[in-house]
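Only one protein chain is missing from this complex, and each of the others stays in its spot.
For clarity, chains are labelled A, B and C in written order, and residue numbers in each chain start from 1.
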Amino acid sequence: MSRWVSTMVWLLVLVAFAALGSITDDERLMTLAIQTFIFAALASSWNVLGGFAGQVSLGHAAFFGLGALITRELWLGEMALPLAIVIALAVTAAVAAAVGLPMLRFRGIYFSVGTLALGVAVWITAGNVWPGISSLPADALREYEFTGPYYVALGVVAVVVAVSMWLKRSKLGLGMMAVREDEEAASATGVSALAYKMIAFVISAVLAALAGAAFAFFSVSYYPQFPFSVVWTFEAITIVFVGGVGTIVGPLVGSVFFVVGRDMLSSTFPEIQVLTFGVLFIVVVLLLPGGFVEAGQRLFKLVSRGGADQKAKTGIRPGEREGKEKT
Amino acid sequence: MTQLVLQSAVSGLLVGGMYGLVALGLALAFGVLKVLNVAHGELVMLGGYAAFLIFTERGIDPLLSMPLVFVVLAFIGVVLYQLLFRFVVRFDIEKRIKNSLLISFGLVLILQAIAVLLFTGDDRSIVTGYSSAAWVVGMVRIPWVRLSGLVVAVIAAVALEWLLTRTTFGHAVRGTAEDWSLASLAGVDVRRVYMIAFAISAGLAGLAGSMVSLGYSVNPTIGLGWTLKALVVIVLAGLGSMRGIVLAGMLLGLIEGLASVWVGGPYRGVVALVVFLVVLSFRPQGLFGRGGAYV
Amino acid sequence: MLKVEHLSVGYDDLQVVWDVSFEVPAGALVAIIGSNGAGKTTTLRAVMNLLPLMGGAITFKDEPIVGTPTHQIVERGLVMIPESRATFASLSVADNLHLGAYTKWARAEKKSAMEGVYEIFPRLAERRTQLAGTLSGGERQMLAIGKALMARPEMLVLDEPSLGLAPMIVEDTFDEIRRIRERGVSVLMVEQHVEMTLELVDYAYVLELGQIVTEGSSRDLMTDSRVREAYLSF
Partner (left out) sequence: MTRHKLWVLLAVIALIIAACGGNEDTSDTTGAATSTTEGVTETTEGATATTGAPMEAPEAVYFGAVVPQTGAFAGGGAQVVRGYTYAVDAINEAGGVYVEEFDATLPIELILRDDESDPNKTTSVMEELAGENIAVYLGGFGSPVHAAGTAVAEKNQIPYLGVATALQALHEQGYQYYFSPFPKSPDIAVSVYEMLNGLLPEGERPLRVGIFQETTDWGEELGALWVEEAANHGYEVVLHEKYAPGSEDFTDIILAAQAADVEALFSLPTPPDGFNIYKQMGELGWKPPFSLVVRAADVPTWNDLGDAGDGAMLSAGWHWALGFEGIDAINERHIAEEGRPADPIVGGSYALVQIVVDAIGRAGTLDHQALRDAIAATDMDTVVGPITFREDGTAPIENPLMQRQAGSVVLVWPVVEGEGAGDILYPAN
């Protein structure tokens, strides 16, 4: 019963955002929403590898950049957007599979620093090979509409969340979490740790490329090297841990806090915006080690303990945890 | 051609010494506190500005002002420890790495913003009488300013090694690094060891900063570049080990120097990273480390 | 010397030790015996403030030590040898001993204490420069005890000293503990080898599932029917 209810809830949210897209055409709100969707998709994609399978990758932006690069080049070359995205995902999947094998031989901090080195190497190469700015053609700029990118970004985040939810509930997801909890024990019970890590690595890369495609379709002009930058990986990780690692909702809540919070800060105190964001961010990390979701659960547990009689009415067991807090 | 190769190799070793000096502080903080301080590069930046100010205001040469810069940065290290990292060390090892990564990422933003407010965004560098002086050995010129970076790195490494192996405090530090609860059972005040180790780590960053502002240039955004190099060096040397850091740094510098000759400038960074990955895949515990691949 | 009253300890919301009280008079050799998972180690870690308490009072030499930082407890003369990994593998034998005498109180006589340990454990003198990680199980136990002695303790707490040792070595270890006690050091020992322990100690407490089920002098416990069935083979 609870899976059907939660699916209905997710559909309700999707329809609400879809309607929101057409009601308003306040450009700043649309931009914020699109940025939130892209960050939510990117953070959720990182969460698949980092949250479910417990492999902390610091080179995730390479796949975000790859997805953006291929989609943009093909789409500006007069190719239909959906086809360009499919090709981008296919190429990213191949690259991820090729890179994943050697990378996943490393464990723990060595995997993190190894993927960081790879990410920086790809970032420098992208900068050297594609030095020129990538802007939309002049006439397309003058008729630029936010509704298109809005729905693409919404579609992308919906797909990423759907895949995450399917994965988390599937046998595949279970295998990944076993690897996360204790890799030796998992491989001892016949779970091929490398296989699950590879699958998580490729799925995470493809979803990141999808987020990159949404970025490429939405952005007016940027340097192709930009989506490869390590800053995207750091921000994605920040969002996941502030929201709640290993959960479905965590990255979503985290991206709202990140995008909306940063925007409000930059308009209220522009000069010291970077300073205040740094301080605010540290306070959140220190006070909520488990992220918003765990804080929500703890708060919820307090409330539900108070409203014990609630249980009869709603028939939903209060205080059930959404999966333990992980590394 | 051979002159180019030799000079590039030597220049690579010199800049590698700098990578080692920056990595020394990071290795100490990670080795002892198991804290990954991504803002270590920002401490180097602040050290660079400190040396620059002492030079421009008081006219003291950075090589002479290094002890003062060390103390100033060590003090900043104590403040940062008390404000932030004191809470991180309460977690168990795995959570410490995750939380210290997040907190130091926030610290990067704060320190950069403060640097901009205090020093503006311009590039600053210390130019002394001997700035263009160099030793000529055969076809190769060894600039004094860059050589001093390497010399300071070696001296710092030796001093750290002496501290860790010859003094009782050093035993306490190494004991804490291996097992903090056992160390406290031996009567070691682990909190104090953490604070002092972090202060020394910041002080070493200050020394590196002085050398960066002497040999290169300082602006608020140089931090992350140096942190990335230091991170590669400490993993290359073997995580957790505080030996062989400067050697690993020089190796990385050498690889980059030679890479620039054959592969060409734009890809010198890429080649060094690829070589690092190859080395890592054959010796997961690093060149000098003993620990298992998984920390 | 050490008095523990109504001690309750646990991890997060999982309570392990329920309302435990025991006492180690000065110069006594007391043991807490119990099977694995009875909460023995948890109790000791709580006494040394390596674990937060849920309740209870602990006094050492009539001064309360609840909440006192571990290193200050050691400074006051209460030294514990943990169950496993009781030595610093990355440090040499000599450095381990140096670190053992880290407190101001112990550092004063580090030289003489060192010679004393080398006398008691000549094997350690031979392996002085070796890394502790390369020693055998028995040698590592000797080093653990030697390191504790370097701290010139007034009371020594041992967490399952016999763990993972060959029977012959366990006997040597127990002999050494007897000699330590004869030098005036009070000892609290936590063990699973009930039979051998009861022969060694004056008084013992039996811990089961986090609670003290019975206590008494070693002779009484030897004859207590319940203890015989549960722990003794005959």
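Here is the rule we go by: a contact is a pair of C-beta atoms (placed from the backbone, for glycine too) under 8 Å apart; a residue touches a chain by one contact, two chains touch by 3 or more.
This is a predicted model, so every value here is computed, not measured.
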{"item": "Chains in view that touch the one left out, judged over the entire complex", "value": "A, B"}
{"item": "Residue of B:N37, B:S104, B:S201 or B:N219 touching the missing chain in the full complex", "value": "B:N219"}
{"item": "Footprint left on subunit B by the chain that the document does not show", "value": "3-4, 7-8, 11-12, 15, 18, 116, 120-127, 131-132, 134, 141, 143, 145-146, 216-217, 219-222, 225, 256-257, 260-261, 264-269"}
{"item": "Those residues of subunit A which, in the complete complex, touch the missing chain", "value": "2, 5-6, 9, 13, 16-29, 31-33, 36, 81-82, 124, 127-128, 131-133, 135-139, 141-145, 147-148, 151-152, 155, 219-223, 226, 248-249, 252-253, 256, 260, 263-264, 266-267, 270-271, 274, 292-293, 296-297, 300, 314, 316, 318, 320, 322"}
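Here, only the chains that are shown with their structure count from here on.
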{"item": "Centroid-based (C-alpha) most distant chain relative to subunit B", "value": "C"}
{"item": "Between subunit A and subunit B, centroid-to-centroid distance (C-alpha), Å", "value": "32"}
{"item": "Between subunit C and subunit A, distance of the C-alpha-averaged centres to the nearest whole Å", "value": "51"}
{"item": "Distance from subunit C to subunit B - Cα centre to Cα centre, in angstrom", "value": "42"}
{"item": "Subunit C residues within the subunit B interface of the complex", "value": "48, 50, 69-71, 74-75, 79-82, 85-86, 88-91, 95, 98-100, 102-103, 106-107, 147, 151"}
{"item": "In the complex, subunit A residues that touch subunit B", "value": "56, 102, 105-110, 113-114, 116-118, 120-121, 124-125, 128, 230, 234, 237-238, 241, 272, 274-275, 277-279, 281-282, 285-286, 289, 327"}
{"item": "List of subunit B residues in touch with subunit A within their complex", "value": "36, 84, 87, 91, 94-95, 97-99, 101-103, 105-110, 112-114, 117, 224, 228, 231-232, 235, 239, 266-267, 269-270, 273-274, 276-277, 280-281, 284, 293-295"}
